[in-house]
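Remarks on the structure that follows.
Note that one protein chain of the assembly has been removed; the remaining protein chains are unaltered in position.
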Amino acid sequence: MSDDLYQEIILDHYKNPRGVATIENPLANSFQVNPTCGDEVTVWVGKDSQGRLQIAYQGQGCSISQASSSVMSELLTGKTPEEAAKIQTAFLELMQSKGLLTPDEEVLEDAVAFAGVSRYPARIKCALISWMALTDAQIKSGLTSESISLDRKE
Amino acid sequence: MSDDLYQEIILDHYKNPRGVATIENPLANSFQVNPTCGDEVTVWVGKDSQGRLQIAYQGQGCSISQASSSVMSELLTGKTPEEAAKIQTAFLELMQSKGLLTPDEEVLEDAVAFAGVSRYPARIKCALISWMALTDAQIKSGLTSESISLDRKE
Amino acid sequence: MPLDVASIRADFPILSRDVRGVPLIYLDSGATSQKPSVVLDAERHFYETSNAAVHRGAHALAEEATDAYESARSVIAGFIGASPNEIVFTKNATEAINLVAYAFSNASAKHHHGHEVDSRFVLGPGDNIVVTEMEHHANLIPWQELCAKTGAELRWFGITEDGRLDLETDPIDQNTKLVAVVHQSNILGTINPIKELMRRAHLNGALGLVDMCQSVPHMPIDVHATGADFAMWSGHKMLGPTGIGILWGKHELLNSMPPFLTGGSMIEMVNMDHSTYAEAPARLEAGVPMVAQAVGLATAVKYLEAIGMENVERHERELTEHLLERLRRLPGVKIIGPDSIIDRGSAVSFTVDGIHPHDVGHIMDSQGVAVRVGHHCAWPVCRRFDIAATTRISPYLYNDIADIDAAVDSIVKAQEFFGVVPEVAG
Partner (left out) sequence: MPLDVASIRADFPILSRDVRGVPLIYLDSGATSQKPSVVLDAERHFYETSNAAVHRGAHALAEEATDAYESARSVIAGFIGASPNEIVFTKNATEAINLVAYAFSNASAKHHHGHEVDSRFVLGPGDNIVVTEMEHHANLIPWQELCAKTGAELRWFGITEDGRLDLETDPIDQNTKLVAVVHQSNILGTINPIKELMRRAHLNGALGLVDMCQSVPHMPIDVHATGADFAMWSGHKMLGPTGIGILWGKHELLNSMPPFLTGGSMIEMVNMDHSTYAEAPARLEAGVPMVAQAVGLATAVKYLEAIGMENVERHERELTEHLLERLRRLPGVKIIGPDSIIDRGSAVSFTVDGIHPHDVGHIMDSQGVAVRVGHHCAWPVCRRFDIAATTRISPYLYNDIADIDAAVDSIVKAQEFFGVVPEVAG
């Protein structure tokens, strides 16, 4: 039942979210909301002494959005902005693939578990909301110039 | 071809309109327009020394509307308001009959020629426009309390 | 008369399809209803035999099309005890509500620029509009926007803990110009005391509007008896096509409003610098209208009339009573809205402890059960109950007790899947 959506990894991240709730000197944050269901997330972004990403998040939402925040922060914290950009792009591509893409586990690690989400258009927003918040926060902080555009509709 | 619409009587009134263009002391007048085609008519109403109707009209329009004005003024001029009301009601009924009513020639005289018009919804307005103007003028003049309601739509 | 659900279902081809490899159980009629074949046949028949622009042509097709359109208006008027000249076709209920809101903003703007308008529609600072906290966004945001454009104030009735309107704290006063309330809440299922609310409106010299989106499709309505001045609903929620809604209004008021959409078919005379307008309903229907959709909706109305709205209402009541009872007995499930059948309709929202509504809906969907999750365009209700969203089951005449049971069973499956089956205190 719904195995393609609720992978073990997702349920695990949902029940045991990783990541931290705060970082020391956030450069920027972004608040995003899913207008269909009211789910919310705030993502803070900062950098450590080597210029590597630090990510914190807080929010309420469904298993997919919560797990996605957790996977994202675990995956991207400690990466250089360049490394992160590659992963972010790959994740966005995966979400837009309508289930037709075999994700690269080398790049996406735990995030490959979200491959099945791309077959459920109404859930893609759930998986992407924290990634959108991150991108927005990165742009605000100047940590990246990359913009990931998404159609946001109720 | 279109025999049921263009009766001899109608074509005759159209080509040789009866009635007068002015009356001496009009009590009221009414200007009506057919919003679909811009046809216009003004009807003046007055009464003679015995309280009988006097009617004048002026306007531009199709054969049906022109003939109808002519027939109306000929038929109703000289009638008492009560006699006229009976004819007016009968004509309105005829127009709303969708071709199902056999008109009473005793009452309607030449106006029976319009029976066929009731089968052409788009032309009913043409036949009625001067009669609407008359009713409106009568109400304004106090010569009758009767109101003939019509849906007017472009 | 009990409904013969099996034979009704046979009229709805979509109900026999599979989704996700299992048979569809459609319980999202509060969002939109399915369509019986007769409605689709009627639309098609119109297009294939009489399609033409209405009120504009003198040729045979144009006459037939006009007749089909105006006959549809009469059928729909009869359904709610109204006259045809009180019925305005819109594209959906949302447009109908906005039409009334724009009557106020247009009158206010014209008044400001020295034009003569009906003072009942003129708003300014000091005036207020009253709604409720349980409005669908369609009956909330137009009034927020109207207030932003006129300086009037928006006020509202709150909601009690059990999902009823709090009638004790009444914001209506002498400066109220309009009271706009939902008849049946699409999220809570609550049926509001609209006669009493319309009475309070009129006592204070205000106009009254009732959003009947969730009532006209589900119960017999005599619109004049409700005391409302305006009411509206959408065709797609009552077995009709998409793209058509109805505004009902008192004829005198429809004629007193400044026009909303302007253009062809709503005019009396047109000059380059000035125009005059036809009487209602034409005055409020600009452009080539939704002709085929009007024909389809009238057919849906006749279909419902043949079944009988009392029978539809009674059937839904039975389903709802059963649903409420099963949900009440389900540990970990909380009904949002009245949990008894008194003054409530068939839309039933709930939350499940430990599972987000999106996940509940997803697991239900994977078992073929189509329900809606989210704030149901009534976000303030979710805020009021401090929840992000709900899952909503909303049955209609083509559902039966087995559908309700399947839906409830699928909720239990969701609890099992997420490992949140509560221990029942024994």
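First chain written, first letter: the chains are A, B and C, and each begins at residue 1.
In this text, a contact is a pair of C-beta atoms (placed from the backbone, for glycine too) under 8 Å apart; a residue touches a chain by one contact, two chains touch by 3 or more.
Just so it is clear, the model here is predicted, and its values are computed rather than measured.
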| item | value |
| --- | --- |
| Contacts of the hidden chain among displayed chains | A, B, C |
| Option from C:Val88, C:Leu247, C:Ile267 or C:Ile335 whose C-beta touches the chain left out | C:Ile267 |
| Of B:Gln7, B:Thr36 or B:Thr77, the residue in touch with the unshown chain | B:Thr36 |
| Selected from C:Leu24, C:Ile307 or C:Ile387 as touching the chain missing from the view | C:Leu24 |
| Hidden partner interface residues of chain B, rising order | 1-2, 5-6, 11, 36-40, 60-65, 120, 123, 126 |
| Residue numbers in chain C that touch the chain omitted from display | 13-14, 17, 19-20, 24, 26, 28, 31-32, 34-35, 40, 43-44, 47-53, 56-62, 90-95, 97-98, 102, 105-106, 108-110, 112-113, 115, 133, 136-142, 144-145, 148-151, 154, 156, 234, 236, 241-245, 258-265, 267, 269-275, 286-293, 358, 361-362, 364-365, 369-375, 377, 379-380, 383 |
| Where the missing chain touches chain A, by residue | 33, 35-36, 120-123, 151-154 |
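We adopt the following convention: only the chains that are shown with their structure count from here on.
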| item | value |
| --- | --- |
| Maximum centroid distance from chain C, chain identifier (CA atoms) | B |
| Whole-Å gap separating chain A and chain C, where each centre is the average of the chain's CA atoms | 37 |
| Chain centre separation in whole Å, for chain C relative to chain B (CA means) | 45 |
| Inter-centroid spacing, chain B versus chain A (mean Cα positions, whole Å) | 76 |
| Per-residue overlap in chain A, given as positions that touch at least 2 other chains | none |
| Touching two or more other chains - residue numbers and ranges from chain C | none |
